[in-house]
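Shown here: the complex without one of its protein chains, the others still in place.
What follows is subunit A.
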Amino acid sequence: LGLALYTGSLRVVSGAAFLYHDYCIIGAGPSGLQAAYFLQQAGRDYVVFERSHAPGSFFALYPRHRKLISINKRYTGKSNSEFNLRHDWNSLLSHDRRLLFRRYSRDFFPDADAMVRYLEDFAALLKLRVQYNTAIVHVTLERNAQAWNGHYFLLTDQDRQNYKCSSLLVATGTWVPNVVNFPGSEYVEGYETVSISPEDFAGQTVLILGRGNSAFETAENILGVTNFIHMVSRSRVRLSWATHYVGDLRAINNGLLDTYQLKSLDGLLEGDLEDLAILKDKKGKLHITLRFYLENRNTSAGIDSITLPQDELDNFATRAPYDRVIRCLGWKFDFSIYNRSLRMMPGKGNKKKYPQIKPSYESRGTRGLFVLGTASHSVDFRKSAGGFIHGFRYTTRAVHRLLENRHHGVPWPSTVYPITQLTNSIIKRVNEASGLYQMFSVLADIILLRENATAFEYLEEYPVGVLAELETQTGRKAPNGLFLVIMEYGRNFSGADKDVFYYNRAVGEAQHAWQSNFLHPVIYYYKRLPTEREMRLRPPDWPLPRPDAVHHIVEDFLTDWTAPNAHILPLRRFLENCLSTDLRNFFAESCFLFAFTRQKLPPFCQHGYVRMQGLVGSEGLRHHAVDAGLLEDYTPIDFSGDSPPDSHEGSQDQLLRDHTIPVRPLQHLVNTKDE
């Protein structure tokens, strides 16, 4: 009861005592706290359950060797806070500038303790409602037609306390170690418990199972003291700099690759762990053999009776005995707490460590249950950054926006601009937006056109996977076509066995922008919202179905897409041609001329000049425009002293000359019927 008073929202439903909240979040890790922040900002009724006494309990233990591999770039040469988030992979999103990770660590690869401190501060400074020491051990459903989703979520903690929620946000991460069972797996030490002191490995021969960052991190730690380290795993090593996927092996951990390739005794092997068997000899040495050999034998027989691979194949790679075998096989989602009625199913294939969810992050089995954070990575596994803080901080925000619309009638935030701001809005976003940049190919800015393309509505960072449901998910209407702004790598550029350093990998010319390889902005244009069917049938590897037109902004070495000719001009032409209008800027003088010589005005004059906001421009600029042939100078040359030197012609001559001088670029501007 004391707890109930503390949360202050006691409700009595059907005789049993439930503590009710609109939103329950399980887990006070980065994504749980991030979700809590947005709910708190929106003034929603929520609670976060954390089994530990402090937030971020995973980070209190892991990574074992304490070095985070999310970069903490403290200097970018820019003050744009949004842009800087592109290179800050550890901070969560908040309005509080104290809560930037660079204030917590000076290291480029910070210590995990800094993350723990950061998360504690994040929860405390923002006064997030976290209920610590509460481990949710069971989740079930209660049907109720009045409930938001047709059912309530009933949560039970370790003390049999029950909680009831309308919406459940699962932010438990993936913390259950992946274990492989094979004969002899009892001799294997787990990453969770293995010693991290290198001394304990001095003069030993070590076999590591697994080929992820934890495996290499473990190897890196003991590389200097072991006899040699072998690593075995089913898949080839994938280097993140070749795949552009931050979850693959990061260069910071790959010291062993170096020693392997330089023949310093360490090595990598490929093989299926399921086929493995480990035998311990009398001296305590561990021998590798195959399950195949064991199956034909009586296991009770001594080790000597069991065939080792080297008995038949005397150059078998792992014929040398090992002192230790360490398992570093990563983690999976904890499916155990969910009642079957929630139908929390593991994904298929390499996504089986994650629960099945839709691209909207809602569970496939249960409406109203959203999976956040690392556990939600099935949406973009091995593609984008949704499994990592710098990615899921944005997808969590997207989920919050979806919920605001669904349950509180708050449409997706948007800004309406006149069409003249279209090019600018896009350029601004592609240059600074961090969500688009981190969650490339997953989150997209949406531009909804108003009737006659005179104005547009700008929605930021919408999950493209649910594009077809845009109108219901955002509460915004898209009857007149839309643009999507998204970031992409070149389609065939990255991959595990591709040479990403080949000559001429960078495209420099705007007209070849579609062949850009590095991350660059892509704008899709649809005359109408794609349907679900079209989304389903989209070309493989395309985030979106075939658009009516597409534009690539050419990749840029500095990721600065503000060059007037290479970046902005082709974009403007693309937008103009989609909208069938002229989006150029004009000085007031040109608008004046058009006002008197044309019945219609270009949008820039219409929105600016006609509304008394014309761009008069300084004298110098107007001269430049005249020099460029883009503005005609009608000033007759007179006899006064300040005129140009070639002013000996009379003004009458000038008139005649004016008439016949062809100023070609103006053909586009002045085009009256009579000429």
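The criterion applied here is as follows: a residue touches a chain if its C-beta (ideal position, glycine included) is under 8 Å from a C-beta of that chain, and two chains touch if they have at least 3 such contacts; residues count from 1.
Going forward, contacts and distances are computed from a predicted model.
Trainee: What is the protein name, per UniProt, of the chain that does not appear here: "Probable electron transfer flavoprotein subunit beta", "TXD16 protein", "Origin recognition complex subunit 3" or "Sodium/potassium-transporting ATPase subunit alpha"?
Mentor: "TXD16 protein"
Trainee: From the listed residues A:89, A:152, A:440 or A:574, report the one that touches the chain absent from this view.
Mentor: Here the residue in touch with the unshown chain is A:574.
Trainee: Out of A:375, A:485 or A:513, point to the residue that touches the absent chain in the complete complex.
Mentor: Touches the omitted chain: A:513.
Trainee: Spell out the interface residues on subunit A facing the chain that's missing from view.
Mentor: The missing chain touches subunit A at positions 78-82, 415, 417, 421, 424, 427-428, 431-432, 490-493, 495, 497-499, 502-515, 518, 530, 534, 536-540, 545-547, 549-552, 555-557, 562-566, 568-570, 572-574, 576-578, 580-582, 584-590, 592-593, 595-603, 609-618, 620-622, 624-625, 627-628, 630-636, 655-656, 658-660, 662, 664-665, 668, 670-675.
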